[in-house]
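Can you keep this structure in mind? I'll have questions shortly.
Heads up, one of the protein chains got dropped from this complex, but the rest are sitting where they should.
Letters are used for the chains, namely A and B, taken in the order the chains are written, and counting of residues starts over at 1 for each.
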Amino acid sequence: MNRFKVILKFLLDQKSTIGYSLMALFTLGGERVFNRVSFQCPCNHQQNFAYGLTFLLGPAVVLLVLGLFLSTRFWKLFTGCCLNPKKLLPKKNNCDSLPELMSVFWGACVVPIMWLCIALMSGTFYECAASGLKKHLVVDHFCKNKTIKCLEELAQVPCERSKLPSEERAELRLMFKAQSQILGWSIIIIAVVAALLGICLRYSCSEVSYLQLTFWKHYMEKEKEHLNTFTVKYASKLAKRNIKSFFENKPPGLFPLQTHEAWKKIS
Amino acid sequence: MNRFKVILKFLLDQKSTIGYSLMALFTLGGERVFNRVSFQCPCNHQQNFAYGLTFLLGPAVVLLVLGLFLSTRFWKLFTGCCLNPKKLLPKKNNCDSLPELMSVFWGACVVPIMWLCIALMSGTFYECAASGLKKHLVVDHFCKNKTIKCLEELAQVPCERSKLPSEERAELRLMFKAQSQILGWSIIIIAVVAALLGICLRYSCSEVSYLQLTFWKHYMEKEKEHLNTFTVKYASKLAKRNIKSFFENKPPGLFPLQTHEAWKKIS
Partner (left out) sequence: MNRFKVILKFLLDQKSTIGYSLMALFTLGGERVFNRVSFQCPCNHQQNFAYGLTFLLGPAVVLLVLGLFLSTRFWKLFTGCCLNPKKLLPKKNNCDSLPELMSVFWGACVVPIMWLCIALMSGTFYECAASGLKKHLVVDHFCKNKTIKCLEELAQVPCERSKLPSEERAELRLMFKAQSQILGWSIIIIAVVAALLGICLRYSCSEVSYLQLTFWKHYMEKEKEHLNTFTVKYASKLAKRNIKSFFENKPPGLFPLQTHEAWKKIS
C-alpha cells in the first residue's frame, strides 16, 4: 500500500506535466485522424488556399474557445461584470483584471499553438494552402528554374493527378514541406521565448518572494479543494432541510446563509 | 522490505546521475524520432541550409527554455527584481547574483548541448545544412578533385535522386558525416573541459572547506524537503479555517501569519 501511495503522490506532483503530455498526444492523434479521414486537397486554384487555411486555423480557434470554456479563472472574471463594469475596465484604481485576463488568454493559447506546430510539422495542410496562392512573387519563387508548366500546374501538386514530371513534383513537395516545418519551428521558438520573457516579467514585478508565492499557490489549491467539499456538504444540508419542511408543511428552521456581499468578497 | 529500502536509498543517492542518463536517453530517442518521422531534406540550394540549421538549433533552443522554466533557482532570482533592482545589478556591494545567474544558465545548457552532440553524431541534419551552402570557399573545398558537376549537384547529395555517380556521392556523404562527428566531439570536449574549469574556479574561490560545503548541500536539500511539507500543511490548515469561518458566518480565529519581511529574509 505504501508503494502505491508513493507512486500516486509522485503522479499528483507531476499533474501538469502529465496533463500537457496527454494534450500533446491527443492533438497529435487528432491531426493524424484529420489528415487521414477528413482532409483531401481540392487541387484547384480557387479553393486550395482557403481549404488549407481552414484546416490549419479552424481547429486552432475551436481549441482556443474550448480552453477558455474550461478555465475557471475566465468565468470568475466575467461573472457579473455586466452589472458591475468597474471590474473589467483597467483605468480604475483596481487594475488587476487586465493582466489577469491576458494570463488567462495565454493559458488558453497553449493547446492551439501545439496544434499549429503539429499541423505545420506534418506539412500537408500548408502544402495545400501554399499551392493555391495567386500567381505573384511567391509562386515565381516556387517555380524558379523550372518549366513554364510549373506555374499552371502548381495547384495540382498535392494530388496524384498532376501532369508535371514526377521528379519536379517531388521537388516541389519537398520544398513545401520544408517551408512548413521551418514555419512550425519558428512558431515554437517564438512561443517558448515569449512565454519565458512574459513569465519573467510577471515574476520580476511581484512584490513577494518566490517562496511566499509557492506558499500561496499551495494555499489556493487547498482552498479550492476544501471550498468544493464544504459547498457540496452545505448545499446538500440546505436542500434536505427545505424539502423536508415542504413535505412536513412546517416552516423551515433557521439556517446560516451568506449574503451576496460575502460571496462577492471571497471571489 | 529492508532490501527494497536499500535499493531505494541507493537510487535516491544516484538521483542526478539517473536523471542525466534518462535525459540523455530521451534526447537520443527524440533525435531518432525526428530523424525518422519528421526530417526530410528538401534538397535545393535555397532551403537546405535553413532547414538543416532549424532542425539542429530549434530543439536546442526549446530545451534551453524548458531548462530555465524548470529551474527553481532561476525564478528565485527573478522574483521581485523589478521593484528591487539592486538584486540583479552586480555593481552593488552584494554581487552574489551574477555568478548565480551564470550557474543557473549553464545548468540549463546541459541538455541542449546533449542534443547538439547527439544530432551532430548522427550527422543527417549537418549533411543537409552543409550541402546547401552557397558556392564559396567551403563548397570548393568539398568538391576539390571532383568533376564540375559536383558543384551543381551538391544540394542533391542527401537525397536519393542525385545525378552524381554513386561512388562520388557516397564519398561526399562520408565526408559530411565525418565533419559532423568531428564537430560533435569538439563540442563535447570543449563543454566538459569548460565545465571542469568553471567549477574548479568556483570551488577554489569558496571560503569554506569541502566538507562544510557537503554539509550545506545536505542541509539545503533537507530544508527544501521540510519546507515543502510544512508549506502544504500550513496552507491546508489556513484554507480550511478560512472557508469554515465563511460558511458558519463567524469571524476566523487567530492564525500566526508571517509578514512579507520574514518571507523575504528566508529566501
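The working rule: a contact is a pair of C-beta atoms (placed from the backbone, for glycine too) under 8 Å apart; a residue touches a chain by one contact, two chains touch by 3 or more.
Since the structure is predicted, the reported quantities are computational estimates derived from the model, not experimental observations.
For the chain excluded from display, the touched partners among the shown chains of the whole complex are B.
Residues of chain B in touch with the missing chain: 121, 167, 170-171, 174-175, 177-179, 181-182, 185-186, 188-189, 192-193, 195-196, 199-201, 203-215, 218-219, 221-223, 225-227, 230, 234, 256, 258, 262, 266.
Quick note on the criterion: only the chains that are shown with their structure count from here on.
Chain A and chain B have Cα centroids separated by 26 Å.
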